[in-house]
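Just one protein chain is left out here, and the rest sit where they should.
For chain A:
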């Protein structure tokens, strides 16, 4: 069975982001970019499924400009078999719905039985792509997965989901969409032999036109600003002063 994993190239988790001077977005040039941490967890899960003998092939797919290839290579270095790169003019115009439509087209040509994604990207925190693509495909979905087990007959998958009330366990018929949450697994380090092998693995390129998808969005980013800076605390000299401040400044009582 084929497993497809969608990964996104984002500003590295550990980087302190800055806003561009024109407030149109976050500064990404000269900033360290890496694979979205949740996507990394999704790739790791796909590899574990393959190592358990439940899958025969893991395909990593990413969308955006030329640099996406690096992210796909990371996935290949971890152990994926093949890469798919959907080339677009630039990555900033790809909102979740467009990505979902592209994934729908890719799924219909690749025919995977399981589509894995990270639950959300750390740059936009949308948490929409997995759900949208499941809706477009008409596939069952299990989001915020903290445990994934493919059944022996590879016809269904049992997923434990982290929800507000606790852990929900559901069973889905394959093919299905699953999005990974933080505690699903700890991604492996890409070892040298695999990094070397990854250079020879194929990355197929397609354009949105070839997939008959029109990239457009009903959303327009108007402005990106920093949140207000935390105000420094104030030291008070006495309990009376504290009560005074609580009453008159903070208006607690």
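We take it that contacts are C-beta pairs under 8 Å (C-beta built on N, C-alpha and C of every residue); 3 or more make two chains touch, one makes a residue touch a chain; residues count from 1.
The working rule: contacts and distances are computed from a predicted model.
Looking at the choices "D-2-hydroxyglutarate dehydrogenase", "Autophagy-related protein 101", "ATP synthase subunit a" or "Dolichyl-phosphate-mannose--protein mannosyltransferase", the name in the UniProt record of the chain not drawn here is "D-2-hydroxyglutarate dehydrogenase". Across A:196, A:224 or A:246, the residue that sits in touch with the chain not pictured is A:196.
Checked against the hidden chain, the listed residues A:6, A:77 or A:203 yield one contact partner: A:77. By the touch rule set out above, chain A reaches the unshown chain at residues 12-15, 30-32, 34-35, 37, 40, 70, 74, 77, 186, 189-193, 195-196, 199.
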